[in-house]
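The block underneath contains the structure these notes are about, expressed in structure tokens.
Yeah, one chain of the complex is gone here, protein chain that is, but the others are all in their spots.
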Amino acid sequence: MKIYSSYSLSDRFLTVYAILFLSFLYIPVLFLPLFSFSESQYMQFPITDWTFERYVTMWKKTKLHDALFASIKVGIFASVISTILGILVARAMTRYLFPFKKSVLGFIMLPMVFPEIIMGVGLLIFAIFAGMQLSLVTVTAGHILICLPFSVVILISRFEGFDKSLEEASLDLGENAWQTFYRITFPIVGSGILASLLLTFTISFDEFLIAFFLSGEDPTLPIYIYGQLRHVKNIPYMLALGSIILIVSFITISFSEWIRGRGMTTKKIYGIFK
Amino acid sequence: MKIIRDILISTLFFVSFAVNAEEAHLFTWVDQDDIPFIQHYIDKYGAEPKTSVFEDEDEAFAKLRAGYSADVYGPCSYEIPRWRDAGLIQPIDVSKLEYWEKIPESLRNMPGVYDDKGQVWFIPHLFGNTSVIVNTKLAPEYAGDKNSWDILWDPKYKGRVGILAGAVDTIPLVAAHIGVNAYDMTDSEWETVKVKLRELVDQARIITNVTGELESAMAQGEVVAVEAWNDSYNNLIWDEQFTDPVEYMQPIDQKIFSWVCGFALSSTAGNEAPIEKAYALIDSGLSIQAAQFLIEDWGYAPANADGFGVASEEALELIIVDTSDVDAWLANTIFQEVMPNLDKIVEEWELIRAKVD
Partner (left out) sequence: MASTLENIFSRSDSTKAYSLLSPSLLLLIFVFAFPIFFLIAYSFWTQDYVTVDTTLTLENYKTVINKSAYHTLIKRSLVISSLTTLVTVLLAYPMAYYVAFVVKDRKLLWLIALTIPFWTSYLLRVFAWKLILGYNGVINGSLYNLGIIENPLSFLLYNPFAVFVTLAHAWSAFAILPIYVSLEKIDRSLLEAASDLGDSAFKRFWRITFPLSFPGVLAAALIIFIPTTGDYITPKLVGGSEGIMVANLIQIMFGKANNWPLGSSLAIVTMTIVTVLVICFVLISRWLISRIK
């Protein structure tokens, strides 16, 4: 294995590269919290006066609470429904052979790469046609569409790594389908379900464009932030809010990924990218 | 089992999204839903009205046409024909308004308020201007009696000016500057205006409807002049971090623009909340507290003339309107109206603005 002797020159170069890359990825985002501590109302660097005030007073804005609550509502429904649908899809994909399997999977995954603007305006047109009032319901529907592919990816890899014979044994032993699911399947794929819930919730919570097109009276949090960012005076507060959101998202996703990764190799997790 | 679960979920879904719709709903410009504008309503009914806001009228119009609705809208006068034709608003019975009489004659009779059948479609609420703010420390040659919108095209300040993105503001301004009346122009005149617009877009550092961005750029010295409304001027004066002298141009070579914004009654008013509450919302905006707030906090002139009597001296000084004779002052400005073929003009302007045309 002479090519893989540790710390060869190329290895070292790559390590340096990797660290630089990781920094490039994270450092820009760190400026958000940094500027939220600036006393000045204009975004000026370097920061001379520091204050913690924004983090305290931002909670006084009632519209923020409404938007936050709206985002949480939408996020919960979107994540639960897309996870449930994801479970069904994953099960179908991993347990059965059927015609058009690849096409169906492709169709379900399409929203993941499809330009959001086109989905947004399409949904807008369709909602009007169907006589639906624009509201959080329409936003949720759009979010479920976007979250579903991600839920499917997570759950397919989970289901694939799970031995079918356990289910067969249970059925042989006299349990019916529901009991089997509840007592055998569910606990094993449980971590995948949790990971899916967390990831889809975060995706929905942070999603801007579809919500922008489809929301009626109640803005979701990203829309609220976008609106506030357009007021110079409010930018620092939004940076504070944004920083909190970033940290929470970071923690949630880390947890989700960690759960997802337990007991699985990376090959299996990301195997969906054929 | 799954069906039951689905039904349960759906019910919870819709129940949780149900909204209590007892109070009147105001859909207006950002910040025009602040407390002083709705205080009168709160005093009367003991509850806050529902409010939602828009950044610019074109977006508001698009949203309303897409099915959104409220009880009272806050468009500016030039929007009224379009909103009426789209069936979004209904005539207002001014006898139900407390403060209608407080509005000066010239405003009450301005274009957009009455139609030929004598019905009222628009209640003026506040009026202001569109002109250019100049930093006279960085551009002293345009100070005082050398005020001119030429600064926007001055090659010396290329990349150091900011303009409003709204077609209703910028296009008439540019047209007027080359002697074209944007409210009645031929195709060839429009082409000449477009040439001037292209030059302007080349010169501009920022093109936005977010007035805060224009103010911020001025305050940091990023730009020396911005096309703006009066509240931006006041904000810059009141800004403690920014100390450069600024002037709100009243150019020697032409008139500046005035616009009047106000209220319109939604065609769906009375469907959810009782219609008296919608009228109360309008009155609330016209109230004396609102009028005072407009002068002291925003720098706009309220339609309720009593407001001039209660506002503070300093605030009144900053208002560029001649409060001793509002009617005459207004007559010396150009009223912003509807441009014919607005949709086409907007499309072409947006292409110019994107620097693809």
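Letters are used for the chains, namely A and B, taken in the order the chains are written, and counting of residues starts over at 1 for each.
Heads up, the rule we're going with is that contacts are C-beta pairs under 8 Å (C-beta built on N, C-alpha and C of every residue); 3 or more make two chains touch, one makes a residue touch a chain.
These figures come from a predicted structure and were not determined experimentally.
**Student:** Quick one: which shown chains sit in contact with the chain that's not drawn?
**Tutor:** Even though it is not drawn, that chain still touches A, B.
**Student:** Consider the whole complex, including the chain that is not shown, and state which of B:Pro140, B:Gly159 or B:Pro245 touches that chain.
**Tutor:** Touches the omitted chain: B:Gly159.
**Student:** Counting contacts across the full complex, list the positions on subunit A that touch the omitted chain.
**Tutor:** Residues 1-4, 10-11, 14-15, 17-18, 21-22, 24-26, 28-29, 31-32, 35, 42-46, 85, 88-89, 91-93, 95-99, 101, 104, 107-108, 110-111, 113-119, 121-126, 129, 141-142, 144-145, 148, 176-178, 199, 202-203, 206, 208-209, 213, 222, 225-226, 229, 242, 245-246, 249-250, 253-254, 257-258, 261, 266-267, 269-271, 273-274 of subunit A touch the chain absent from view.
**Student:** List the subunit B residues touching the unshown chain?
**Tutor:** 56, 58-59, 61-62, 65, 82, 85-87, 159, 167, 201, 204-207, 217, 220, 222, 343, 346-347, 350-351, 353-357
FYI, only the chains that are shown with their structure count from here on.
**Student:** Quick check: in the complex, which residue numbers of subunit B touch subunit A?
**Tutor:** 1, 9, 13-14, 16-17, 19, 30, 50, 52-53, 55, 63, 66-68, 210, 212-213, 215-216, 219-220, 241
**Student:** Under the touch definition given earlier, write down the residues of subunit A that touch subunit B in their complex.
**Tutor:** Interface residues on the subunit A side: 40-42, 44, 73, 77, 80-81, 124, 127-128, 132-137, 140, 178, 216-217, 227, 230-233.
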